[in-house]
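The other protein chains are all here in position, but one chain of the complex has been omitted.
Here is chain A:
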Amino acid sequence: MAIGAPTDRPGYLHEAVLYDSDEEFLGVVVPFLQEGVAAGEPCLVALGASTTRLVRAAVRDTTGLTFLDDRYDRPASVIRSNRDLFAAHVADGASRIRVASEVPHPGVGAPWDGWARYEAAVNHAYAEFPLWGLCAYDTRITPGSVLDDVARTHPHLATADGRGVNPRYQDPTEFLARRPPSRGDPVETASPPVVDLIDPTPATARGAVHAASTARPDTFRSDPTAPGIFQADAPQADTPQRETPKLGPTDIDSLVLGVSEAVTNALIHGRPPVRFRLWLTPDRIVATVTDRGDGPSDPFAGLLPVSTTCPGGLGLWLTHQLCSHVTLDTTDHGFTIRLVVGTPQPGRSGHAADTA
């Protein structure tokens, strides 16, 4: 395989490797890391648990490699912490930083919309760093629609046979502006919302989140007006009690902030009516805020760091930092922001291509 980067241009080299076997994965990733170690470059490994095991077994000697575990939780948080990390390496004198990473997708049980936006946005967010990022995707488990987005967000492609420029790469602004509608959470179609308010004030919306989230899910299971998810999740009489939601006060605080900011943005920047809905499930809370406006004009809204002195954008960025999953959708009917705290679901498949 080719030695060295496919281009000498400084800045961010954003490359994807699509592999269909462990051998192919190792054939690209291991030389990538070993060449970096040999050149004295910081080499970061931010892969999933099973691929990390493959790498550890293949390289044997992990000297020079930094393993970052469980790093990929929220796209905006990763951008924030990666930028800090890269800046620290540059300050330490690194002339190039190598990162081998994997982001979550429905193939591993996570929603993709946020990570699609991430893969596009990092082309800007990391542009100032001398970074070579190799993003690994296992085509055996990655849905077709995800692979399609990967092809449009990575300017470079790598295989065990060599590297090259990706002709399908799209400008991130264009990619982000033409996103297909996000997947809704399954609970949105499975049951009616427990909160449905038109034109609430931010304070009213916050109060509704607090009130709804302090209600025990058991209450809803026995509520005939709330069929669906709660009944489906209700334990059988002879089975042990299902574990209660893993939602803590921090999750509720995060959602309260996200909903308040969403309603505030809708009132200030959007067009009425503003509709706020909320669904509860045992392991997550889903909220949507819809207005008739066009949504944020900045395609990178919520993902890239914002100035604390210029107006706008900070609430949406904070929401992306704090909520588990955020989607933004503009259609002919208006703008919808969806917030999830707890464990987000991949969502309903709207694409025939999603049979991996």
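Please note the rule applied: a contact is a pair of C-beta atoms (placed from the backbone, for glycine too) under 8 Å apart; a residue touches a chain by one contact, two chains touch by 3 or more; residues count from 1.
Convention: contacts and distances are computed from a predicted model.
Looking at UniProt, which of "4Fe-4S dicluster domain-containing protein", "STAS domain-containing protein", "Putative aldouronate transport system permease protein" or "NADH-quinone oxidoreductase subunit H" names the chain we cannot see?
Missing chain, per its UniProt entry: "STAS domain-containing protein".
For the chain left out of this view, which of A:49, A:91, A:198 or A:268 touches it?
A:268
Which of these, A:56, A:124, A:179 or A:206, touches the one chain of the complex that we don't see?
If we include the chain that is not displayed, A:206 is the one touching it.
Tell me which of A:22, A:253 or A:298 is the one touching the absent chain.
A:253
Would you write out the residues of chain A that touch the absent chain, in ascending order?
Residue positions of chain A that touch the missing chain: 201-203, 206, 250, 253, 256-257, 260-261, 264, 267-268, 308-309, 311, 314-315, 317-318, 321-322.
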